[in-house]
Every structure is written in structure tokens, then in C-alpha cells.
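These notes concern the structure reproduced below.
As you look at this complex, bear in mind that one protein chain is not there, while each of the others sits in place.
Order as written gives the chain letters A, B and C; numbering starts at 1 within each chain.
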């Protein structure tokens, strides 16, 4: 247990009650910031020496000590101590053991407030890069699957009712588009968060001639935070990352839902191979789409983190408040949920076995061509509304007869419009597909072009 | 890495791709259910033997093996294995190592679906008991603080503007009431969740003559789940627990906010002792109320879990879906957030040093008696609205003169109502307190009675 | 525009800037509280007279005036005015027009803070009653549908994979159970919220000899709020109502999802009649389950309100803050979403046409009996794990042969276990159903009993 009046150990938590310490310590989770914290401290030490605020000798000792510490952490040998609260104080205390009093000079012109903000921004910028890369891998897997199944036709659905036939590739490209926006949002988040807090001190700036531009260059920031109070109080970049992740996981929850549907006995459009299907403890026949189900569920997890962080920030007066520590569990778990979900989809998609025949069978449901019948009548001169009504009545008639559209005779068609002719009965799925030859449409020509564009976009992003 | 066709090891995840396994395995967190899982399996084995479904010999071996396993887990010696997915399969596989083929009979008439539902209900029932107990401890600390400061007067606030004087004890009792409702909600959650799923099988019930009443008695459930599909698909008890925790933490966020305010230099009503105040890495004078700040923030964390679980359940078809696995991180972290927050408040409250003088000074702000002046005029015959208007004008006048109400002369009062007399100038805080002598009011008499009632309520709950 | 110094009109918002007034006024939505506000004011006036605080004459005038006002509002003739902010001030100002100065006496011993808390509790208690009644109506519709389709068998699903056959009635009874818990939660909310705030004044109690017990009796409250500060600051009853509604809508979102699935061409278990299916503006064949889709979506709407109210309350210092006004839009819209959703389901369920043949066809999928095959082997002496493994291998073999289980010969079965005999091939859905004859199971006997119990429960609640 920490002893009061033990200032060497912890200048901040030295006299804390054990229960208060346990409640407030963050070392269990903020230790993962160590790499950023050490990089920052190295840059800070160099800058302090460069500016003559500490001696070159001290700076060199500090840098060497910090590099040793990095090694210790990487090798799992670092003695993390709960009573030192957080990663910053753990590293500083260890540095003191290594380099003595010089360690005490490292915190010159810096506060934990700007220090942790700097670490968190570096972490988030990396997380953005990681998210974009994982999104690209999944886009690539989607493209592969689309290209491998170029000819496969499925029923397009609205309201989960069969609507119009579409190419599976066209359907998969819809997800490509969603992911494209996701990647953009992560890039926007990175760009906006790419601002150096260091030099803002506790909240007011620091009374030393620090060189913030130097720090920014060393640490890879493009700009300086323009206002020291904002710099320590702002967590927009965390909110924005989690919001982007929530949107991305929402997209994946939709894809997951479709994988669950498609691999059901009722749809049967895809089959999960054993390495991506889970068995049951009791039912020997089961091949469950657990990966998709968990991905679907984990959108909720990240929605929750978004709510958590927004709630934490609601109504907080400036500048730093300890509440901000709660940004970490939410952000870290968001990253740990998002990236594996993107990656497991990228791994799973290539293994899906598409049952083109089953899909084609479903897409051959004659009612799916009802719109085309209406459009047929429009081409013969009816207004769309009249045509729609005539076909709706025809469908209702077929239904009342217990027949499908394709089972009706031409004279039955003609009861609903004299404009129907033999060729109306020859409308088919391929014609319906080919007819939708507008930009963005599902005609094979458009889809081929879209696949090509998508491939090029990916290549240009690589 | 798991080998395919290794059915002994895992009847469910044997052939899974490593990435899928890592994505779906829950052993890292569901292992904390072990105590419930083992208790359940022991009860199940005994019941199977009692009903003649397995032999007594097998049951005895199973029970002995499970007790050994419990010991291994408690001593940290249990070899948890990721490729066995979850706590259930880990324990079953280990049991097989201990008792051989008999282990394979334990899963007769049981599925993981009813098994995990049973574990989760047992966990939640315990969590409810734990929450009620922690709430009681905090109520007790509130009462102690209130009783120790019976005479202390503070300004009551509305809109954070001084409104009317109140006893600090009265103010603290408001939190006692909130916590009373919290305890009730946890008790309601426990009562409603106290239903045995076991015997529901995968979803349809089991084709063995199991004795569910026996199981319920052994495991401490009051009732049987009435519908096997609901039994495996329901997570209402998780939602309800987290909702109750969210409300409770909302209450604590309000108390936390007040501790932050009251310990500011501007309010100064309480002082945090060093063992509950944290220092700054840079500002030597700081005594920060970090515990209160983190508690305030952690309401957001649990709000997030509530959203997560509700989102997970939204739109799920019956019965069990793997999505339900996501109930665990949310529920476990809610418990791990709620109980320590209640406990750290119970620890911190006794250490608060109330500055009665500072509080009394604030409560002596003459404007705080404006309502009493209006009520004075009502007693002299004005309608409340006229009286309110006259005093509002008086206050506006004092303000325009740069004076406080107590600095005005009687003739100035009389400009706004001729009914003012000398005794109007003698209204004071004590009179204002004493006047509010209705049930629930802040008069010393009412508050003394309320403290007594509260103490009795606590005693009767102990 | 309101004129400053116009105290008759508004003692509270008289001098407000128009933009501030527009931003803060709540009359557009809180007017729906009028019936509670008037009932409360009548009770308050009577109590004031009974206690000699105002004259009987004044009280009679006030009561008569308020009754006139109620009539005006009911007839849509009441001149609501934005510059009077809220329903309370609108009614008070109108009362003044009718009865003159006596109106100014009505606010004696009352503040808007306890007044609005009283109105909101009355509203919420009625909303709980309304929710329970609507839940009962839907339970009744579920029972009707279950009873009308007693013999219908569907595949039970886990992970949306066919798992084991169940009776449709059993499946529907799972929703009956969920709704039973919902009704209990609304009743708990009502019971806990049934506490009179009136008499708490602004926050400290009132300096008049009010008779709170009388007020409680008049207004139908069972208990008095025990602490005046809590009474004006508490909105737990709003949180609890919305949380109960969120859980209820979550249940309905699951039922909605199933209606969407079941009415798809792929499942085809039910057919929506035209009066509950919506057409498409373009596709003549569509019969979309829009009601179910919107119900599914509206769970999100109420989840949002729950987050809104919890966020509003987070970190609010005591006692009343204007933030609390935001409880109303969230609560009102929750009621307006919940009750119609329950009612539209109760209307829609009787119209569903179940396709028993289609469902039976799906339930006849031979793989659905795999668990029963394993249980068969257990009865022949294998441990469940061995039996599970043998059947899993058998299923995998059938799959590799492109056959269904029912298409294999006995000798093929025997390759996986010599215990298989002719009777194994005769396992069928009816036998599987009948075998699950444990309490809560899907056997026809159990389901018949459950239907009877459910009907009795409903009757006893009526």
C-alpha cells in the first residue's frame, strides 16, 4: 500500500486511500499507450535540450533510459505498479530508478494533461490508419467474391420481399461503397485529429521557450493545437473515431444479417464451410454462422461506447477533468472490436460457397418481373400509374387462381390490358437485368464497369 | 492451433479457422461464470442419477471431478484453453481428462443454450444481492454524514441559483431516497430473473424425464421457466440489471457533481482530505476530486452498456443466437463499475470535512429569504401572486441600488407594499427552515424524524 | 411579443427576449398535461380552503373557473399563448381572467417545481395503466393465434438454422412470457412512482399548514414523497417507464423480425392480408410487411429516448434544474410510440394467415431430427458426447453424398454406430415433439397446459 509522504514515488497519488487509488488508477489499460508516451518523452527531452531548458547530458540520459524502458515493456519485464496510477507516472518513476534526478527534469514544461492528450491523439491517428487499411482489405475481399461470381443472379429485396433481380456482384458492390465512405470518415478523423497538444501544459501553455514545431515534426503531427485550453479539454477525435467505427460496424451488421439469412435453409444462397461455421453442443447437424452473428451484435457494443463517451463529455466545464480518463476504455475496446471484425470478414468472405443455382431459382420467381411487365405496358403507351395498376390487378388475379405469373395464358394477361402481347410472356431475368443499363444500375455492362472502377480505386489507395 | 476432426476436444469448434475461433471464443471473460457452471453441473449430474438417466456411479465421479476442477480454478491452476471456446467446454473437456467417458454423459438433457442462461441468471441474482448490499452501505454512510452534521445549513439550489435555505441533512436524505428506489429496482430485477432455464435444452425442452423442480431447489431458484424457447432467448434480466445500474449511477453522478462543486474554491462547503484528493503532475496546490469525477463519468460507461445490450437484442429472431454472447462483457463491466462506485462513495463520505461556517455564510444570502417575504405578505392578506410581484420588484430595486435585501430600510420595503412591518426585517434563515414543517419539508423537526425513519428502514433491511 | 414589466401576464417570463422565450417555452407539448394540472389545482384549492389558508369563496371560484377552463381546452377553444411559457402559467393566467385576484391565491404553498412533478407522475401512472392494458390485449391476440393454430409445427431455429421442430403455439407463447414481464415492469414502475410531490414547494417544503394526505387521497396517490428536495429533482419514474417501454419494444422488434422473415417468399410460413400489407410505388407484385418493419425500427426510437433522459439527468446538481423539462418530449413520444405499436400488433395478428403446410414442410427437414438420433443412441447406451459425435459424422457423410438423412440406408447409419436399428429410421417430427414432455417443453401436452394457464392468467388480470 502506498505510504503517504512518499513523494518520490508518486507526486500525484502518494497519499491516496487504497480504495480511492484502486478506483482511479488506469495503469491496467492505459499501459498500452506506452509506445506513444515514450516517443513523446524522447521528443520532449530532445526539444528541452535543444532549447537549453535542460542539459544535453540530462537529455541523453533520459532518452537512453526511456529506450531501455521501452525494451522492458516490450519484453514483458516492466514492473507496472498500481500505486503509480498510470502509464506516465510508471514510466517516470522507472526512469528515476535508471537515471536519477535527471528524470525529474523531463516533466519541465509539460503536464499530464497535454501529455495524455498527445498520447491519445497519436494512438487515434494510428487507429485511423489501421482502420483504413482493414477496410481496404475487406473491400478487396468483397471485390474478389464479386468477381468470382460475376454471373450469379439473386433476387434483390426490398422489405425482405423479392423485388427485382440483381447481380450478386452488384449487391456486393453496395457494401464496397459503404466501406468507401467508412474509409473516408476514418481519414477525415485522422486529418482533424492531427494536431499537437504538447506545449499546452496543464491548460494555459507553459512558461518555457519550448519549440512546439520541433515537437510536431518529431512526432509526426501536421499542425499545432491553436489553443491550450481546448488542447487539454478536447476529445472530439475520440468521439469522431468511435462514431466512424459505429457507422462501419452498422454496415457490417447489415452484411452479417445477410450472411445469416443467406446461409439459412430457407434462402440457401451461400454455404458456410466448416472452418467458418460453428457446431452445437447438442444438435449434431448444425452449421451456425456465429462469426456473422457476433459481428452483428458487436455493432451494439460500439454504439454503447459512443454513448459512453458522449455522456462523459456532456456538460463538462473546461479544461481538463478526470472524467476524461473514461475515453480510454471506450476507445480501446472500439479499436479492439472494429479491426478484428473487419479482418474476420475479410477472412470469411473468400470461404463462402455461393449456390448459384439456388439463387437463380429464387430470382426466377415470376413475380419479380412484375415491374418489367409494367414498364412493358409503358412502352406500349400506358402511363406508368395505369400500367402499375393493370399489373397489380394481374398479380392479384394470379394469386387468386393459385398460379404464378408465368403460369397464366396470354388471354388472361389481356383481361388486364389489351396491350399485352406474346413478347410480354417472354420477359425474363436476363432481359430485366440488361434493361437496367443506367449508371449505377445492375446491368452486366454497368456492373462490369463498376467492378473495374472499384479495383482501380483500391489500387490507387494501396 | 485446433486440429480439424478433433471431436473429443471440442464438439463445437473443432474445425474452426483460427481467426474465427479467436473472434468467437469467450473464455477470456466467461470464465468468471465457473462457480455457477460447476454448481449447475453438479446439480444436473445428481438429478440425472436420481432420475435414472445416468448411473449413480457416473454421477459421483462427475461431481468429484467437478469439485476438483473448482479447486483448480480457485487456485489459478486450471489450464484454460482458447480453442475450447468457452467456460462450459473448458470444464467439460477437463472433466473428461479426470473421469473419462462419464464426462460425456453430463451433457445429457442439457444444451449450452439453457446452461449459459442458467449461469447468467445465477450471476445476475448474485449481482442484485451485491448491489443491494452496497447500496445499503452507502445509505448508511449518507446517514452518518447527515447525523454528524445535523445543524449545518446550506443554500438549497434550483438552477444552481440559491433558492431557499435547507439543512444539509435534508439534502443528503434526498440521496437516501434515490438509493432506496435503486435497491428496490435491484430487488425487482432479482425477483423477476429468479427463474430456472435448465431443462429447456437447445430451445424445445428435452426428451428425458428430468426433474426441473429438483434442479431449481438445488440451485436456489424459486420458479421454473415456463417456456423453453423464451428460456434460452430471454436476456431481460440483463437489460433490467443494467437499466437499474444506469439509474443508480445517474444518482451517483449527481452526488459526484455536488462534491465537485462543493469542494471548489467558490463553494467551499466541503474539503476533501488528502486520502481522497489527487494531486497534479504540475500544479503543486491541487486537491482534485478525482474519485467524484470518475464516478460522474462512469455513469456514461453504464449508459453505454445499456445501449449495447438493447441494440444486441433488437430484431433478433428466436430462439438462441450467438449475438447473445455479447450480454456478458456489458453485464460484467456494469457490475465491475457499479459496485466499486458505491463502495468508494461509502468510503469517501465519512472523510468529507464539512465547512459549516462557509455553508452558513452562503445560506445567509438575504435574497434566499425572498420567498419568505412573499409568504409574509400573504399572511398579511395579499394573494400570493401580488406578494410575489411586490417582492420581485423589491429585489429588482435592491439590485439597482447595488444593495442586498438586508441592507434596505423599512421605508424602502414599504414602497413595494405597505404591509411590510418591522418583523419583515427580522426574517432569518432559522425561521425559514422552521416554517417548512410539512411532511417531507426541511424543518429541523421533520428532518430529525426523517433521519430516524431512515435509520429504522436501514436496520429493518439489514 | 411579451412586454417587459408585464407581471400580470407572466411572473416568470415577463421580460424575456423573444428568442429566449421561444427556446424555453414548452406550451406546445406540455399542454397535454392539462387534465392533470387542473385536477391538481382543484385538489389544491380545496385543500387550501379546508386548511383555512384561502377562503371557501375563493376556492369555489377557483374550482369553477378551472372546470370552465377544462371545458375550453377539451373543446379546442382555449387561447394557448406562447409567451406564458407552459401549461401551468397559461391556465393560471386564464383563471385570472375568469375569477380575478382569487387566481393569485391558488399558487399559495405550491411551486411549479412540485406542480409539474405531480402532473408528470399522474401522467406516468396513467401511461403505466395504459401500457399494461395494451400488453394484455396483445397477449390475448397471441393466445388467439396460438389456439387457432394448435397443430401447426414449425422448425424451431437457433442461429436462424433449423434446430428442432416446435409447435407454433409454443413459439408464440414465448412472446406471451416476454409480455408478461413487460406488464410486470410497468406495474412496478407505477407502484414506485405513486408518490405525491405536492407540498414540496420549490425544494424545501412550504411554510403553510397544507394537508398532503388530503391531496394524495384526492389525486389518487398512495404515499407522500418523503423528501421535498428529492420530490422536485427526481425523474426516476420517467427513466423507469422508458426503460420498460424499451424492453417491451425490443420484444416486439423480435416478433416483427419474425413476421418479416415468415412472410418472405423463402420462409412463407405466414401471409399478410392486403389490409396489413403495403404495396410499392413501382413494383406491382409487392406485399410488404411495413407495419412490422416500422415496429422493428421504433424500438430504436425509444432506445433513443432512454438515452436522452439518462443523459439529461447525468451530473445534474439538486434540486430542480430547467434541464428536467426535457423529460417531456421523451416520455410523451415514448407513450405515443409504445401504445400504438402494441395495438397495431394486436390488430394485425388475427389477420395473419398461417401456411401450415409450408411450415410443416420446413419442419420435416430430416436434419432437424439429428438431436433425436443422438438421444436415440444415448438410450441405447452411448454417452451423449459419443452419440453427438456419431450423428455429427453421419450428417457430414450425408452431406458429402449430397443426400438428406432420410435418404440414407440403415447400413449407412450403422457405419457410424452399430446401435442404429430400424426404428432409428422411423423417428419423426411428431415423435420429436411428443418426447419433449418436460415442464416448459414443446410437447402437445405441455403446450396445451401452457395455453390454458396463459388464458387463466389473462382472465385473472382482466
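One rule holds in what follows: a residue touches a chain if its C-beta (ideal position, glycine included) is under 8 Å from a C-beta of that chain, and two chains touch if they have at least 3 such contacts.
Quick caveat: nothing in here was measured; it's all calculated off a predicted structure.
Taking the full complex into account, find the residue in B:260, B:342, B:408 or B:450 that is in contact with the omitted chain.
Touching the chain that is not displayed is residue B:260.
From the list A:50, A:181, A:404 or A:455, pick the residue that touches the absent chain.
Selected residue, touching the omitted chain: A:181.
Of A:46, A:159, A:190 or A:286, which residue touches the hidden chain?
From the options A:46, A:159, A:190 or A:286, the contact with the absent chain belongs to A:159.
Which listed residue, A:133, A:229, A:364 or A:448, touches the chain dropped from view?
A:229
Would you indicate which residue among A:78, A:320, A:345 or A:420 is in contact with the undisplayed chain?
A:320
In the complete assembly, which of C:130, C:268 or C:304 touches the absent chain?
C:304
Give me the chain C residues in contact with the hidden chain, please.
So the residues of chain C touching the unseen chain are 4, 11-17, 19-20, 22-24, 88-89, 107, 110-113, 115, 201-202, 274-276, 278-283, 288, 290-291, 293-301, 303-312, 314, 321-326, 329-330, 340-341, 343-344, 347-348, 351.
Under the stated touch rule, tell me which residues of chain B contact the chain that is not displayed.
155, 158-164, 260-261, 263-267, 279-290, 293, 307, 310-311, 314-315, 362, 365, 367-368, 370-371, 373-374, 388-389, 391-392, 394-395, 405
Counting contacts across the full complex, list the positions on chain A that touch the omitted chain.
The missing chain touches chain A at positions 7, 11, 96, 101-108, 113, 156-160, 163-166, 170-171, 173-178, 181, 184-185, 188, 192, 199-210, 212, 224-234, 236, 239-240, 243, 246-247, 250, 253-254, 256-258, 261, 296, 299-300, 303, 306-307, 310-311, 313-322, 371-372, 375, 378, 383-386, 388-389, 392, 432-433, 435-443, 446, 450, 453.
As a working rule, only the chains that are shown with their structure count from here on.
Let me spell it out: compute each chain's centre from its C-alpha atoms, then which one is farthest from chain C's centre?
Comparing chain centres, A lies farthest from chain C.
Just the number, please: Cα centre separation of chain A and chain C in whole Å.
33
Need the CA-centroid distance for the pair chain B / chain C, whole Å please.
It comes to 23 Å between the two C-alpha centres.
Find every residue in chain A that makes contact with two or more other chains and list them.
Residues 279-283, 288, 290, 293, 307, 310-311, 314 of chain A touch two or more partner chains.
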